[in-house]
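All remarks here apply to the structure that follows.
A single protein chain has been omitted; all remaining protein chains appear in their positions.
Then we have chain A:
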Amino acid sequence: MMNVWKISIDNIKHKPLNFVLSVLFLAVGFALLLGVEELNMSFKSQFNKGLSGVDLVVGAKGSPLQLVMASLLQIDNPIGNISYQEAEKIGRNRLIEKAVPISYGDNYNGFRVVGTTDAYASLFHGEIVEGRKPIKPFEVAVGNAIAKKELLKVGDTFKSSHGVVTGGHLHDKDLVVTGVYQATETVLDRLVITPLESVWEMHHHEEKGEIHHEHKHEDKNEHIEKEITALLVVFRSPTGLLTIPRKINETTNMQAALPKYELEKLYNYTGVGVTIISYIAYLILSLSCFTLLLSLFKMISERVFDLALLRTYGAKTSELLKMVFYEGIILITIAITLGTLISQIIVLLVTMILKDDYLQGLSFDMPYLQFFKIVFLLLGVLFIAVLVSIIPLSKIKISKVLNHEL
């Protein structure tokens, strides 16, 4: 059945090159804006997910950003150690709901071995899907990504090596896998979790070995103070946030870093790049909108003869406007679909690259707000084009056009 839609589609098919170019131009602008926003949003959400409700990180003095990145997101080197006894004192403050000690400095094939308590996995809602939690020293539960990558299962043993990257010397003691965590799409996926005692005993044992080797049984009652790398703190109430960090920074030889604040600073640094790319994308999109306006106008001026002819057939001005609108809406719909597809392919490629490097499940959510903002912008442009088209369409001098006088 013939209708205005069909005529619009045939009009598009009749001059495909103009149409394809307009679609491509619009789709690239759309894809760039959407892709950048999606990546930006996903990284922020990934980082925020990594914070897992931790309000404060207490560690050795140094860069607070490094402390947060290293202790919470496990993507930087540790600054140094702090006294476990001192950290425990902080943890006993009544304003603190949860204080989770972590101690790390070893790795298994590049995956960090973190000595901690049960409370650590619960920060990431990490449940054991296979086996049980590690209880005794040298028992470990591995993150889901590690279990998959290293094909580890309950009962397997391995040796960790010193340092947070591969290449350090291997420790003597074997670590036994007692459990595997479910995938959480957080840092837990790429960590080996073990009781704090494992880390202490591993290092105590080796330091003792070295002392024995060097001093030949010189002192059998040596005492090594228990140390941890950081204390992750969750406050009971916001009051804690106002008093505790200041107190730690001013009265101890430790530092208290606020993860949200530090990450916000990081976003501000990296945000410049994102903003520039977004501006470029907006520029492309603006040019695309201008092209869209021009192509709709061009459509009217090129087809003024056809439009005059349609008027002689009895077509109303509103039907001719519909034709302009439909062609615009087809163009925009295809451009949006193509743009979304391109942006998702880009995001997929980035995910694949990052997954190989980062080995942590990444979740990418469509930035619906940005999506609808652009869609409304394009619809606005189309609406303007249709509104502006009313004037030339209603002023077509059919007689003159058909006589080739125009």
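Just so it is clear, a contact is a pair of C-beta atoms (placed from the backbone, for glycine too) under 8 Å apart; a residue touches a chain by one contact, two chains touch by 3 or more; residues count from 1.
Everything below uses one rule, namely that contacts and distances are computed from a predicted model.
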- Looking only at "Cytochrome bd ubiquinol oxidase subunit II", "ABC transporter ATP-binding protein", "HEAT repeat domain-containing protein" or "V-type ATP synthase beta chain", the name UniProt gives the absent chain is "ABC transporter ATP-binding protein"
- Task: Tell me where the left-out chain touches chain A, residue by residue.
- Result: 1-3, 6-7, 10-11, 13-15, 305-306, 309-317, 319, 398-399, 402-404
